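Removed from the display is one protein chain of the complex; every other protein chain stays in position.
After this line comes chain A, so read on.
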Amino acid sequence: MSFIECVDLTHIYNAGMENEMLAVENVNIKIEEGEFVAILGTNGSGKSTLAKHFNGLLLPSSGKCLVDGMDTKDEEHTYDIRRQIGMVFQNPDNQIIAAIVEDDVGFGPENIGLDPHEIRRNVTAALRAVDMEEYRHFSPHHLSGGQKQRVAIAGALAMNTKCLVLDEPTAMLDPRGRHEVMETVSRLNKERGITTVYITHFMEEAAMADRIFVMDQKHLVASGTPREIFRDIGAMKKRGLAVPMAAEMAYRLQQKGIRITESIINTEDLVRAICQ
């Protein structure tokens, strides 16, 4: 059984009203436990809508979404599903609510009525996991964007979440912040086996995933390993996307008659191919 499974999932906003809008159509997706998947697609392709189904923030208009075997439509499971899946959004300032970092991280556990000692333990462990323990008494608005996003991730971890869904978590960050977040997400996935769904417009970030899903105009149009997905530069561009810089460079060199037979998705690949 897959950890997250969407079966013929369709979502229509404002169904039956004048401003009805089809956002996602007939998507079938399986995400295994412990997997790191990236979702790519242009603005408006439906990727955020899809991701909001994973913890029942949105419910399918037709089809279904199963999390750990539980149907998100079953209200009795909503609670369990949300505990297992933590979400992190693009704007760090919109998701931090408390005046002190540790209060913010402890908000979730407190809300579900955990014992105060356990809350404290969870908060400490979560802050340590994102390398923010020394900031526990800081006020969030004194943190950088990357630090705020790590606090948001800690908030999910404090709930012992099994899965993180991150919707463009680095879009507003500077290069250092982007690295901090990427490094943290990738470490949590490797060391703790946290299932990770990562939505991004940055191809270099997607290249770090185990698998990539590509959305285009409300449909899931491709899935595969980064090497499989980034091999077809033409298709990616046609969909308004791109490939990592090193892949693009290899492609341009090939166009000019340089023989590169290996598949290239990062700088190391390219260096190996050219300097061999």
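Note that in this section a residue touches a chain if its C-beta (ideal position, glycine included) is under 8 Å from a C-beta of that chain, and two chains touch if they have at least 3 such contacts; residues count from 1.
To be clear about the criterion, contacts and distances are computed from a predicted model.
One chain of this complex is left out of the view, and of "Energy-coupling factor transporter ATP-binding protein EcfA2", "Nitric-oxide reductase", "succinate dehydrogenase" or "Molybdopterin-dependent oxidoreductase", the protein name its UniProt record gives is "Energy-coupling factor transporter ATP-binding protein EcfA2".
When the missing chain is restored to the complex, the residue among A:I4, A:V27 or A:L241 that touches it is A:L241. Of the candidate positions A:K73, A:R176 or A:R192, contact with the hidden chain is made by A:R176. Within the complete assembly, residues 19, 41-44, 90, 144-146, 168, 171-177, 201, 203-204, 237, 240-242, 245-246, 248-249, 252-253, 256-259, 267, 270-271, 274-275 of chain A touch the chain that is not shown.
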